[in-house]
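Every protein chain of the complex appears in place save one, which is left out.
The first chain written gets the first letter, and so on, giving A and B; residue counts start at 1 in each chain.
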Amino acid sequence: MKNFLSVHDVIDLKKLVDLALKYKANPYTDQTLGRNKRIGCLFLNPSMRTRLSTQIAAQNLGMEAIVFNVGSEGWSLEFEEGVVMNGTSVEHVKDAAPVLGKYFDILAIRTFPGLKNREEDYSEQYITEFVKYAAIPVVSLESATLHPLQSLTDIITIEEHLSIEPVVISHPKIVLTWAPHIKALPQCVANSFAQWVTALDKTNFVITHPPGYELDKKYTTGATIELNQHQALCDADFVYVKNWSSYTSYGKILSSDADWMLTNEKMNSTNNAKVMHCLPVRRNVELSDEILDSPNSIVTEQAANRVWAAQAVLSTILNG
Amino acid sequence: MKNFLSVHDVIDLKKLVDLALKYKANPYTDQTLGRNKRIGCLFLNPSMRTRLSTQIAAQNLGMEAIVFNVGSEGWSLEFEEGVVMNGTSVEHVKDAAPVLGKYFDILAIRTFPGLKNREEDYSEQYITEFVKYAAIPVVSLESATLHPLQSLTDIITIEEHLSIEPVVISHPKIVLTWAPHIKALPQCVANSFAQWVTALDKTNFVITHPPGYELDKKYTTGATIELNQHQALCDADFVYVKNWSSYTSYGKILSSDADWMLTNEKMNSTNNAKVMHCLPVRRNVELSDEILDSPNSIVTEQAANRVWAAQAVLSTILNG
Partner (left out) sequence: MKNFLSVHDVIDLKKLVDLALKYKANPYTDQTLGRNKRIGCLFLNPSMRTRLSTQIAAQNLGMEAIVFNVGSEGWSLEFEEGVVMNGTSVEHVKDAAPVLGKYFDILAIRTFPGLKNREEDYSEQYITEFVKYAAIPVVSLESATLHPLQSLTDIITIEEHLSIEPVVISHPKIVLTWAPHIKALPQCVANSFAQWVTALDKTNFVITHPPGYELDKKYTTGATIELNQHQALCDADFVYVKNWSSYTSYGKILSSDADWMLTNEKMNSTNNAKVMHCLPVRRNVELSDEILDSPNSIVTEQAANRVWAAQAVLSTILNG
């Protein structure tokens, strides 16, 4: 694996999931693999789980991790080609990335979308230019449209749960449900989850959201779109809760309908589903206390799995 | 020792002090104890000595230390139960802390009081919720009302000095004197120093301050309160200088009387006392140049001892 930007970079998904679970059982089994290797973790935006789990994953492999908050600790970056840089950007990615490529063995980058210009965000210019100019493997710590480390974690968590269920669930029903939020959030987690789940065999994958929240079709092909949330939740084995802003009316909040928040009552029609969320979650806005504090919630376990997902990705990259 | 939040978590204070002094003599004697262990240092507020000394202490024990500036690098946290999170807080401690508990072996947290609402600050809600939800040992890097790593350092520094004095001082007189400041500061260091000194045997502990600066009695039981600073300083062996805002008129500055600043002249009545301060100190406001630059000042040595205090605490926690 050269880069890790989306599911398309993964050669063997099952093998990657198994490797993550191997690390969960034995975190330090490859502690010499990363010796004298160095990962640079660049944050153009805030992060908690991704930041910490990536550092931990690197350390578990014996790598040095160096964290750099690009805007506050360094210089704001320019991404446009050919521009006369007489504005607020101090340095071009064409000059910064090659140097970072000399300093590190792997570069990991978090960069959020602006949510103003869909074409620009969906071009993934920022991370693409880092890939182009750094000339070393690049790992997405969430980019403008995708969050692959989160999605790999999600798949690991689902697979892990299926393996411990007392009854074999051969075709799990996985529901991604939109949830209300007070801010306009990226579509990254939803896009990425759809992209990874549709890459799995033998799932019944349903996406439910209010009208106007249709995701980019390139990620949802293979999924059932069901605008009736109640209908969607019926017999679900896993319910993934997430807000996103509109893709069609780009970056807009079209609904803040509190009826879309998941409740215990709505859970009744599920197959005692496990509830997932990538965190951070706004309690009683996106997801109710009663769900988050119930045994159905596996959000902590899911977030804890971030370490093993990151470790499997870094290890696979280090192994070429 | 499970957590380190106050003197009440310490099972054997003498043993803890001795361990710190052992580390001061041999910093790397337990360098394998922390192997494959990880401490997460969370800062909700600024810090220099605490931040650096805790990292160094962890490294001396062979632990990995990961620092996280909660507000600027991650998300602002919510601590109220049951709240509808439609405001500025992005994540609830109930969701963040359990994940941090999975990532780390020890969690260390700095969080200052708001100084607006005494009941709220003195409930120690923030650090208490971290303890409740993280499910791993928590170390206070200064909380709303206490600063135990500072106080342990202070005790170490006093014990160390007593041991090298040419004449045995069997009942040292230790004076905590209020000092002026231009900002409203927490009572943490003063509360905590009082709590730890009163836990010692054979001391004569006097607190002096202007009227209205009485500390919470639960910390000062066993101390003599003497409002006349001159009287208090008489024959002192150690003078601990510190500003705090009012506890009774909560968070208020009642006095900025420059006469309360310690001077060489005032020192004349002491037993050639050692002068202590936790730093940072505002020179010529809290404490005069003439004192800080005199041989009586042991503030640098005291701050340097922060490493050994932190190392003794982490080591004791690691050893169960």
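Here is the rule we go by: a residue touches a chain if its C-beta (ideal position, glycine included) is under 8 Å from a C-beta of that chain, and two chains touch if they have at least 3 such contacts.
What you see is a predicted model, and the numbers here were worked out from it, not measured in a lab.
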Next on the checklist: Touch as defined at the start, partner being the missing chain; which of B:V90, B:V299 or B:A312 qualifies?
Outcome noted: B:V299
Checklist outcome for this item: subunit A residues touching the chain left out here are 36, 38, 40, 64, 66, 68, 70, 72-75, 78, 82-86, 90-92, 94-96, 98-100, 102-103
Checklist entry - In the complete complex, which positions of subunit B touch the hidden chain? => result 27-28, 43, 46-49, 51-53, 55-56, 59, 69, 72, 182, 279-285, 289, 292-293, 299-300, 303-304, 307
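As a working rule, only the chains that are shown with their structure count from here on.
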Checklist entry - Measuring from the mean C-alpha position of subunit A to the mean C-alpha position of subunit B, what distance in angstrom results? => result 40
